[in-house]
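Take a look at this one; I'll ask things after.
Every protein chain of the complex appears in place save one, which is left out.
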Amino acid sequence: MPGAPPKPEELVQISYDPPRADWRKTRFDFQKGTYCYSAAAKNLRYLDLPNPRDWQPYEADWKLPPNWKEIILKGMKERLEKFRSFRLFMDICVRCGACADKCHFFLGSADPKNMPVLRAELIRSVYRRYFTLAGRIFRGLAGARDLTEDVLKEWFYYFYQCTECRRCSVFCPFGIDTAEITIMVRELLNLVGVNTNWVLEPAANCFRTGNHLGIQPHTFKDSIDFAVDEIEEITGVRVEAPINKKGAEILFIVPSADYFAVPHYYTLLGYLMLFHEIGLDYTFSAYASEGGNFGFFSSHEMMKRLNAKIYAEAKRLGVKWILGGECGHMWRVIHQYMDTLNGPADFLEEPVSPITGTRFANARSTKMVHICEFTSDLIYNRKLKLDPSRNDHWKVTFHDSCNPARGMGLLEEPRYIIRNVANHFYEMPENTIREQTFCCGSGAGLGTDENIDMRLRGGLPRANAAKYVRDKYGVNLLTCICAIDKATLPTALEYWTPGVEVGGIHELVANALVMKGEKERITDVRGEPLQLGKEATVNA
Amino acid sequence: MRDKVWIIAGLLLFLGLVTYPAWHDLVAGTTAKPPQLVLPANQKQCVAPLSYMRTSHMKLLLQWRRSVVRDGQTKYVAFDGKVYNMKLSGTCLRCHSQQEFCTRCHNYVGVRTPYCWNCHLDPAQVKRSAR
Amino acid sequence: MKITRKEFLKISGACLVALSGKEVLAVLDNPAEGQSSSSSAGKARKQLGMIVDTRKCAKAEGCTKCIQACNAAHNIPSFQDPDHQIKWIWEKPFDDIFSSYETQYLDASLKEEPTPVLCNHCDNPPCVRVCPTGATWKRPEDGIVMMDWHRCIGCRYCMAACPYGARSFNWVDPRPHIERLNPDFPTRTKGVVEKCTFCSERLANGQLPACVEACPEKALVFGDVNDPKSEVRQMLAKSYALRRRAELGTGPNIYYLI
Partner (left out) sequence: MNALTSFILILVVTGLAFAGGEISSCRVLLDVVLPYAAMAAFLVGLVYRVLKWASSPVPFNIPTTCGQQKSLSWIKSSWIESAHTKLGVAVRMAIEILLFRSLFRNSRAQIRQEGPRLLYSENKWLWLGALAFHWSMLVIVLRHLRFFVEPVPRFILAMDAVDGFFQISAPQLLVTDVVIIVALLFLLQRRLTDPKVRYISLFSDYLALFLLLGIAISGVLMRYFFKVDLEAVKQLAIGLVTFSPIVPASIGALFFVHLTLVSFLLAYLPFSKLVHMGGIFLSPTRNLPNDSRMVRHVNPWNYPVKVHTYQEWEEEFHDKIKAAGLPLERE
């Protein structure tokens, strides 16, 4: 593990003006704190991935298979033929530079190869060399370069410095999406066994146990039971949390961090309280106990393998439709991939809210509804008794998580909920929210401690926007609907913008929800005394 | 092929637009023959050599305009020593017909006739309309 | 199309005035030329001018030959609507043009005596100073205040500047309103300003201005007012002459004998 990261003022000693040298000739080092460690061989073996071995990125010899180049080029050809996006994005970039200062990693590190255009050029140059006429003939003049081991290492370094957040693609005049390119390169790297443990261990865990954290069924049950106890302690109400219940109306899927991690856990309490209050007939699944999908961070195939559990379990349990919790890339996968990968879900019914009767026509094929869509519908139809003053100790801002924002368009629902459950809501600056939102800097499997330098750099733009509302309005809670945000933003905010906590939307719902038969709330779901709320704000 | 219909239609539209001149000219039977201009009957030589007038008559006209209007000079000594009055109506149009000469060629190459005729009159036309 | 273009150019023209400052610079370089009217610098040069002998003019009652001659020579359109009228030389009641000289005892018939007026071809023409494109300028060789209609963008600054109302604007295409077209002289288009040019095209051919030539009473006399030997100077030496609003410092060059 690297030592403590440098102080913020040291970390921002950067200039966005790159040197004048040819980027194809500049070399880079694997600096501690800026990359993730290699995947353990056992995880590769468990997932039947090629070339399991012991190696580390900082070592000179990566122990690649002897025909690695052939494998990569063959893989590239295959993907060019399978993905129009890939082939097109290799061809049509004009290097206008509009994306350059849109990437949070570039803004935080000023490493020119973190400009999305240059990140893509890392593979585009190889594409030109082997797949275009001009590149084959004119080589360097046509912007082509040979595929060497150094190039491969560069790929590993920089394509694991992309969180697939798609912010650049919003600004690109051709819609070139670096996330697509990153997905392709990571797939290619996986072909020769170059991958990171922070991606593959959760993937292997998920494959085996059903969730990234490797929580086994009994532990899962314990955790849920613990949450039920805690709710009783806070509210005096005993809720039920069914698991693997056949014949339930709705299967509820959340990212597994919600069971254990803080502040995710408070959101989990919110779900349980809400479902109890409205009397929802639902069930958790211990088999499909993960909505998140780290497979997405290694390959389309792995994404499909992990995602398959959701529909399989919905079918086995005989539910009518599926409800999904607060998570970022989970929703990118569900919204844009799941039905294609593992559908059609013709054994399910078009989702209808049993409480309000609202038909979720927008999910009529995939049959999976976002919890924010579900809850905002409840609020809109006045099915909930809410006391927003119980969140008065929070001055709230909302961080649009990349995937629900740019890979789904879920922008208003969470805001509607916040406005109804909290009295103090402030937006961060215009170009840092909604479709222009900034990533937490740790998504797409980069949220590990060995990568802390890069994570903090990547988190700078988001933290800086939070700082703006902290200083201007006294904001002390940044809410979000992504498990990775909840896991990594506390670190980034504590580093750049101390005094701003991170929470989920349904944590605020939990506080505001007036339950039938509840005792007087003394604390919020974090156990913080409620009447001291005002003072706490001042202290923060 | 996804969006096959759209892509093929788009390509055909594109090809159609790019090759439009060829279709148009082939259908219309256009040939590379330039318009037959009606040349002055009474004169053999213009105020400047033919090749110059073909490419640069507008330069000469601008020069004349400047001389007459701004410098008060009205006489032009041509390359062959002959002296002309620098007048569009009074000199040029005494030989050339605006319709049969200027307009025809301008129309052929699609150069919008400059706004000369908004003010300057073709004596022939004035005579005709007066009758 | 035309009007929009003119309007557009009016704006850009105004900007050009502000930006280019060519005229301004010229004034700064040579304040004498820019400001003083008939200072010594101007004296030596030729300055064409005209004498209107009102007594002779009054003799031919109802005569408008000068105006007709001018109109015919210059393709001046005729409009019923007074706002659209184009005037190079025209008539005004005597006391309108010399109101400051009035003695209040003048006979009403004399007061309303129609008197020809035209551009004064001032020594210090305000119209020239305000023109953003240089479409109007004072010819150094003979002092005519000249116009280049090719350059006029129709901003009408000159019309505002001229104290004599000597300039007209073409609100509509004049051509259909010209009774008899003169092919030797261009018409104008909608959107340009025009005025008397002392028949510069006739002068170039050694002829007198059309109005002078047409006057049956020889009431209009034309010549170089800077030349002491010229006919106009001889006449001015002998009689009192009035100039329209000379107090403005424009240095008008049309003299009226009373």
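Per-chain residue numbering starts at 1, and chain names A, B and C are given in the order in which the chains are listed.
Convention: a contact is a pair of C-beta atoms (placed from the backbone, for glycine too) under 8 Å apart; a residue touches a chain by one contact, two chains touch by 3 or more.
This one's a predicted model, so the numbers in the text were calculated from it and none came from an experiment.
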From A:Gln31, A:Thr148, A:Thr340 or A:Ser389, the answer for touching the chain not displayed is A:Thr340
For chain B, residues touching the missing partner are 1-4, 7, 10-11, 14-15, 18-22, 24-26, 28, 30-34, 51, 54-56, 58-59, 61-62, 105, 107-112, 114-115
Taking the full complex into account, what residues of chain A touch the chain not shown? 8-9, 12-14, 16-20, 22-23, 48, 80-88, 91-98, 100-102, 107, 110, 112, 115, 117-118, 121, 132-134, 140-143, 166, 169-177, 180, 207-210, 216-218, 220-222, 243-246, 286-287, 300-301, 304-305, 308-309, 312-313, 316, 334-337, 339-341, 343-344, 358, 360-366, 368, 373, 376-377, 380, 405-413, 416, 429, 431-432, 434-436, 460-461, 464-465, 467, 496
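The criterion applied here is as follows: only the chains that are shown with their structure count from here on.
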Arrangement of touching chains [line / ring / star / complete / other]: other
Distance between chain centroids, defined by C-alpha means - chain A, chain C (Å): 81
Dist(centroid_CA(chain B), centroid_CA(chain C)) in Å evaluates to 36
Using CA atom averages as chain centres, what separation in Å is found between chain A and chain B? 67
If I count partner chains per residue in chain A, which residues reach a count of at least 2? none
List the residues on chain B that touch chain C in their complex, please. 65, 69-70, 72, 74, 87, 89-90, 115, 118-123, 126-127, 129-130
Using the touch definition from the top, list the residues of chain C that touch chain B in their complex. 137, 139, 141-142, 146, 148-150, 180-184, 186-189, 200, 204-205
